[in-house]
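Okay, structure first, notes after.
Omission of a single protein chain aside, the complex is shown with its protein chains in their original locations.
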Amino acid sequence: MDLSFSPEDIAFRDQVRAFVAQNLSPDTRRKVEQGRALDKADVVEWQRTLNRVGWATPSWPASAGGPGWSAVQRYIFMDELYAACAPEPLSFNVSMIGPVLIAYGSDAQKARFLKATANLDIWWAQGFSEPGAGSDLAALSATAVRDGDYYVVNGQKLWQGMAHRADWMFTLVRTDPKAAKKQGGISFLLIDLKSPGVTIRPIITIDGRHEVNEVFLDDVRVPVGDRVGEENQGWTYAKYLLSNERTGIARIGMTRRILARVADALASVEAGLTEAAQARHAVEATAIEAELRALEITQLRVLAAQQAGQTDPRSSILKIKGVELRQAASELLLRVVGPAGYAFAYEGQGEAPSEAASNYFTLRAASIYGGASEVQKNIIASSVLGL
Amino acid sequence: MDLSFSPEDIAFRDQVRAFVAQNLSPDTRRKVEQGRALDKADVVEWQRTLNRVGWATPSWPASAGGPGWSAVQRYIFMDELYAACAPEPLSFNVSMIGPVLIAYGSDAQKARFLKATANLDIWWAQGFSEPGAGSDLAALSATAVRDGDYYVVNGQKLWQGMAHRADWMFTLVRTDPKAAKKQGGISFLLIDLKSPGVTIRPIITIDGRHEVNEVFLDDVRVPVGDRVGEENQGWTYAKYLLSNERTGIARIGMTRRILARVADALASVEAGLTEAAQARHAVEATAIEAELRALEITQLRVLAAQQAGQTDPRSSILKIKGVELRQAASELLLRVVGPAGYAFAYEGQGEAPSEAASNYFTLRAASIYGGASEVQKNIIASSVLGL
Amino acid sequence: MNFDLSEDQAMLKDTAERLFAQAAGDSSGDLWARMAELGLLAAPFAEEDGGLGLGPVETMILAEAAGRAQVLTPYASVIAAAGTALRLATTPPSALISGLAGGEVRLAWAHEELGMPSDQARRTRARSTGDGWIVTGRKINVAHAADAARLAVTVTIDGGQLVLLIPSDARGVSRRDYQLFDGTPASEISFYEVTAEASAVLASGGEAIVLMERVREHLTAFRAAEAVGLMQALLDATLEHLKTRRQFGEPLASFQALRHKAADMLVALEQARSMAMLAALSVEDADQEERRKTLAQVRSVVGKSCKLVGQTAVQLHGGIGVTEEHPVGRGFRQLTLIDLEMERG
Partner (left out) sequence: MNFDLSEDQAMLKDTAERLFAQAAGDSSGDLWARMAELGLLAAPFAEEDGGLGLGPVETMILAEAAGRAQVLTPYASVIAAAGTALRLATTPPSALISGLAGGEVRLAWAHEELGMPSDQARRTRARSTGDGWIVTGRKINVAHAADAARLAVTVTIDGGQLVLLIPSDARGVSRRDYQLFDGTPASEISFYEVTAEASAVLASGGEAIVLMERVREHLTAFRAAEAVGLMQALLDATLEHLKTRRQFGEPLASFQALRHKAADMLVALEQARSMAMLAALSVEDADQEERRKTLAQVRSVVGKSCKLVGQTAVQLHGGIGVTEEHPVGRGFRQLTLIDLEMERG
């Protein structure tokens, strides 16, 4: 039993650390550090910087143009990004659609999309949820009807991460409304967002930001060749995508960054805290930090199991506890910052003096999307505890 | 809108306060103050003291020998008892079986039992739960088979409050196993615990005390005249009993007593707390006290509704929050008392140096019996929220 | 002991609820004028000052109704805060009060500063000129300042504190407007060598300290009641959502874990409601120690309830609960601000 990394892993870590230090723009770094929204250009530039050395797609195998890293290397890489306040590679591209194309895409699709996806020449949006299908994704009702070499797609999709920045979207549609189970009869389509019939309506979230959209699909014609895998087998690919989404989502580094801001704010006089409040908040910060340390070990344990080729259903724990701690840290920050953090600005309407409130509101959604905490607990009860 | 009591109520309060001050034995008072177990004699003596002035049965109407108090007077009376560290009148007698006999008992039963019940000449035990029927009481399986003027009762009852001290028990048995609904076919019997076939086995609870027993009923012959109300209608009477049990169960005065002990312990040097721990515990005590104040107002609001003749399903809130606060206060006391409270003694094996641990363990059961917190939340969701 | 509203109070409740429901649907902005017209602004002031001579229970009724409709009114800052400062001033300025009560003039309460606990001395300072004061300093988060003709400003002087009235267009006063995260328009206000006459002093010395505390107490009572209205609105919306939204073939209301969370919301709301009532019944209590303790307890319970009800409402709504366009998202932000205010005291 041993917590330390191998000499090779340590050399790798140093290499990543040096690269990030040399190549991350100070402006992007500052935005990430302070929890501010990134511009599209910031994300694209960083992704391409990483891609130049083949690091933009940590989880992709070498055969698909990825670095072919081990689970430990992937962990180290992400940890270094967090510690250096670097953005993560765009997850829609790298963690979601990329692995699906690698596993289930046709050769033509791989040739057409993988490189562009890695280099963010294509920005992907996720089109899974619908107004009537959130945690219960399989209840979706968008339809695709075959018309020669095309599907004619109609429906409405929600919560598209950044669809207004995106070029393409991957989505689930119902191709066989008569299927016996609602999970049957679903297909996985790639849709060019410039297609006629696609309308994107912005949704502003309670953090004042625009990262979510509603996408209306009216008689959108999608070439059959842009279907991933088999018709009516889309649920299989979606499940694969979601299980990837759930891996490594403890986001410990992000919480650590929030705690660093808490420490700064506690040390600053701006907050105007009474001594008693300061002491109380410091105790709370210490408790969150301890839980975070535990979660880091838990994450390493899951990682070690993955490294050994086992899948560990306990990764749901990472999601639940990771979200809980990020939310707790962001709430603590809001309390510590005090009245200096009451001001608010909507995206595009100037900068708020403090991002504490925005971040707090942003993170309330973290226990809802990507498998709500209630769903994760259902999974633990069934799959881990056998209830 | 007005929180103050009427001059008549204040006069009543002063009268109760003076009576308790003059009549409560210092020894009993000290035991209650310190959360120690009372001897049977302590309980009997106090009940009879109250009964001499007609106060032993606060909720009984004057027509049944009770004081015929208003809801506000009952509240004031109980509050004064708590504040003076006086025991409550024995709830099995006064709040449980008494009201059932008054509402549903035959004239013969009333004549035979009511006075003796008020004076604690008969100590009643509750025989509702069974090994397979706790929160789901209607699943009970003890049976009573008619044999002439007798029922022959067989079964096993659990969690008899103090059955080893008791003379009689009120219990639910199944008289019609073929009833369509399991709530049907249940009858409400009074059983003399000296009857042949009754065996009482003590159960020691995790607080080290003996307040609970298992009662085995083997071919116990119970006269038909000791059935309350109609055959197979017992569920109705049981529900009536349970709804009385649930009224006024915020037990604010009890929590206040625990908080007083917390304040004492925080001021004492024995606990050996660091300054930081002391400050943390004091903050926690203040927060519990604030919640308790709110609950007191909530209780008065429910009371005002009862006074106006309305029933208020919100009394489930009193149970949930009342238990939560008692548990929180007892846990805080345990933490504040420190290593001086680690010692433990089983009932009858000498006194523990501190009752903090025993009280904490005792109160863990408070969210289980008398309608578990989960059941209370079910009730709120259905009856109050209409879910 | 009773918790019933008098006939007049019930009428007031009815009036306020109708007005705010209307205003929630139509933000064309004449709410303040309508409130003045209906006499609502005059409620807490003495009859000889053009007020209605009503008490904290009436204020509670108004605040709860505003919260229930999720309407952002300037009532808290203009009437409950600045109005209290006038009402309880050493010499209440009668004419100004009647202007405030009639809706002809608005005030703002300029107290908060960066880096100061809410109950401690201000950094904004005034020095005496013999027959007046010269004020320099900076206030933040002054709610509804843009519409205020005068500012009630708390300042530190040598050896004490003052509460001063300063015209918002006085020379040396500058304003930067922004929004608080609950949607309230607010301003940072800088004072640079601003002159105030001696007659502008509402209270000084020990009386100023008491006045600041009284304003905080009245604000607490108002915000507690507003929070109760907001929590009721969020609970109602959540129940509606649980009953209508289906997942995995069942209405959400059939999932026990969600039912229990809704029950937790009710418990928190009822505890807060009790405390909002207690606040209203205690805020004019003559016993300062008792009042201080009670209002601290009010803040503790209401703050915690705001957090639980707000966070749970959003969680149970799922995705739509975090959108700006859904009332639950906005209500959560409003409750969050009240929670933070309650925590600061």
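Going by the order they are written in, the chains are A, B and C; count residues from 1 in each one.
As a working rule, contacts are C-beta pairs under 8 Å (C-beta built on N, C-alpha and C of every residue); 3 or more make two chains touch, one makes a residue touch a chain.
Everything numeric here is computed off the predicted structure, so don't read it as measured data.
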Going by the stated contact criterion, tell me the shown chains that border the hidden chain. A, B, C
Would you mind spotting which of A:74, A:261, A:321 or A:335 touches the chain that isn't drawn? A:321
In the whole complex, of A:37, A:83, A:300 or A:345, the residue touching the missing chain would be A:300
Missing-chain contacts mapped onto chain B: 129, 132, 134-136, 139, 158-159, 203-208, 212, 269-274, 277, 334-335, 338-340, 342-345, 357, 360-361, 364-365, 367-369, 372-374, 377
Touch residues of chain A, complete complex, unshown partner: 1-6, 9, 72, 286-287, 289-291, 293-298, 300-301, 303-304, 314, 317, 320-321, 374, 376-378, 380-381, 384-387
So which bits of chain C touch the chain we can't see? 255-257, 259-260
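Following the convention adopted for this analysis, only the chains that are shown with their structure count from here on.
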Suppose every chain is reduced to the average of its Cα atoms; which one is closest to the average of all protein Cα atoms? C
Please work out the Cα centroid separation of chain A and chain B, and write it as a whole number of Å. 53
Report the inter-chain centroid distance for chain A and chain C in whole angstrom, where each centroid is the mean of the CA atoms. 39
Return the distance between the CA-based centres of chain B and chain C, expressed in whole Å. 43
Contacts with 2+ other chains: residues of chain A: none
